[in-house]
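Yeah, one chain of the complex is gone here, protein chain that is, but the others are all in their spots.
Showing chain A:
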Amino acid sequence: MDLTHSPADEKFRGKARAWLDAHVPRTPLPSLETAEGFAAHRAWEAELAADHWSVVSWPERYGGRDAGLLGRLVFEEEYWAAGAPGRVGQNGISLLAPTLFEYGTREQRARVLPPMATGEVVWAQAWSEPEAGSDLAALSSRAVRTDGGWLLNGQKTWSSRAAFADRAFGLFRSEPGTARPHQGLTYLMFDLRAPGVTVRPIGRLDGKPAFAELFLDDVFVPDEDVIGEPGQGWRIAMSTAGEERGLTLRAPGRFLASAARLRDLWRDRGSPEHARAGVADALIGARAYQLFTYAAASRVLDGDRLGPETSMNKLFWSELDLALHETALDLLGPEGELADGTWAEGYVFSLAGPVYAGTNEIQRDIVAERLLGLPKGRR
């Protein structure tokens, strides 16, 4: 049980802090869920990447620093503590890149990762469909073999960032009529500006186009943009889903920074009694999540793979984030209603947490069935 970072990681922390001190914008960027804000956040990704700070755990040849898993966690602590902007490249970096590192070809990694690291290509995810949400394997968008590649047809929805992103990745049914629905799916990358793609932005709760519907009409995807073997998409995607819920989607540093801001807000407002428990619980929850993540990272470094326990992770951070923001709005009193207030954007975002990346009910089913060994039943 050792919670001390290595001298190398502490030195790395110091370098990250110095760079962030010098570069983090003094005034917050506009919301990344708007055209203007998306462009500003993309420029910020380029600024990060120019000094190799956008993907610190990646190999240097793809734009990283080989900082390792612990280095990445250290960087994220510094990043969010510095009040740095949200990461518009998040979906690609946290979801697609780990899949490419595990299942992609060298050619795919060399082609896809560097422009992802610079923000030149921003990725959206294309999982859900109108009739395939929690039951993702019920998806019906099709990939049909054609000369040199595949033709995509169908509809995807709730595609985060797709209103302004460049490319997307997702699952498509390439073998209809398989015995089980999660067979015969293929994992593909495609261009959101390719002929046949129609992107219709959807306003989230506050009206900002944070996600979109995608209509696909004979969209050509070359073979080089298939990840892994055709037909094996479910297994590959589920490994991505594990990463998403597990270590990479929501860095502990993010909640540590939010909880510290909440504590400051509470003190600024005269430490009111009604919010005392909420503030303390946010500080404790963020610390618990940080330590849980360090334990998981230690296991990964020991050579273990993360399994269904990552579902607990998603349950925990999504509920922590929501409770933390609700406490903040309560502290703000009547100001808490203001849509342009400093906590409003985070609050609206936190409301989606229990739904995206696999609803919390799906996560509880996974915990109950795979960790506790309870029998499967009707959902």
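As a convention for this text, a residue touches a chain if its C-beta (ideal position, glycine included) is under 8 Å from a C-beta of that chain, and two chains touch if they have at least 3 such contacts; residues count from 1.
Here is the rule we use: contacts and distances are computed from a predicted model.
K.L.:
Which name from "Putative Glutamate transport system permease protein gluC", "ABC transporter substrate-binding protein", "Acyl-CoA/acyl-ACP dehydrogenase" or "Small ribosomal subunit protein bS18" does UniProt give the chain that's left off?
P.N.:
"Acyl-CoA/acyl-ACP dehydrogenase"
K.L.:
Which is it among A:39, A:137, A:202 or A:312 that touches the chain not included here?
P.N.:
Once the missing chain is taken into account, the touching residue is A:312.
K.L.:
Taking the full complex into account, find the residue in A:26, A:274 or A:379 that is in contact with the omitted chain.
P.N.:
Of these options, the touching residue for the absent chain is A:379.
K.L.:
Hey, which of A:24, A:202 or A:283 is the one touching the hidden chain?
P.N.:
Of the candidates A:24, A:202 or A:283, A:283 is in touch with the missing chain.
K.L.:
Could you tell me which of A:19, A:101 or A:294 touches the chain that is not displayed?
P.N.:
Answer from the full complex: A:294 touches the omitted chain.
K.L.:
Residue-wise, where is chain A in contact with the chain that is not depicted?
P.N.:
Residue positions of chain A that touch the missing chain: 1-6, 9, 70, 263, 276-277, 279-281, 283-285, 287-289, 291-292, 294-295, 297-299, 301-302, 309, 312, 315-316, 361, 363-365, 367-369, 371-379.
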